[in-house]
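Note that one protein chain of the assembly has been removed; the remaining protein chains are unaltered in position.
This part shows chain A:
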């Protein structure tokens, strides 16, 4: 069997370091997800309002976040905050801010899409039954919206977890950076370490994202 460099993973504290790196990645993305979901739902509801100023502002916000690569946003928040307002924020905090802003914007757009996709007759039927606007929203629209939202938001969450690999550019040592460090440190001793180490990273991302996908399937079935 060819040398896949798997032994490198078990050298010294390498395995623990890789897990720690995954922990950093998950912590950033999960905090961002916890912030993004409620605020994203709120933004999404606001997006369906007819108020033109509100609409325009949210549109600009969404487009900025969508057009800008996450890497650029990370640089702006991490270095820009120091340059412009002189606040020295840590890389972790900058990452949480950027991922939350991204999550809120995308989640908001998903919620908006899900709400407007509910056929008009659902509202009208509700009115015909004598339900108030609030009741229509709570008992008819929201349950259907959530059902449409689950697969989309799971997709967003896993994307956020995977995109945390960018935070290495602002000095946060997460799993990919640890992997690169391990590969480089063993450049001469085991030149094939890249395969083994990235295989381990792949498995860790897989294990981290699978429960989320399973949860999604469960939620979809339950309805």
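A few comments on the model shown:
As a convention for this text, a residue touches a chain if its C-beta (ideal position, glycine included) is under 8 Å from a C-beta of that chain, and two chains touch if they have at least 3 such contacts; residues count from 1.
In this text, contacts and distances are computed from a predicted model.
Taken from the listed names "Amino acid ABC transporter substrate-binding protein", "Menaquinol:cytochrome c reductase cytochrome b subunit", "PspC domain-containing protein" or "TrkH family potassium uptake protein", the protein name that UniProt assigns to the chain not shown is "Amino acid ABC transporter substrate-binding protein". Contact with the chain that does not appear here is found for just one residue of A:110, A:160, A:182 or A:200, A:182. For the chain left out of this panel, the touching residue among A:58, A:107, A:149 or A:201 is A:58. In the full complex, chain A contacts the hidden chain through residues 11-14, 17, 42-43, 46, 54, 57-58, 60-61, 64, 75-77, 79-86, 88, 101, 168-171, 173, 177-178, 180-185, 187-188.
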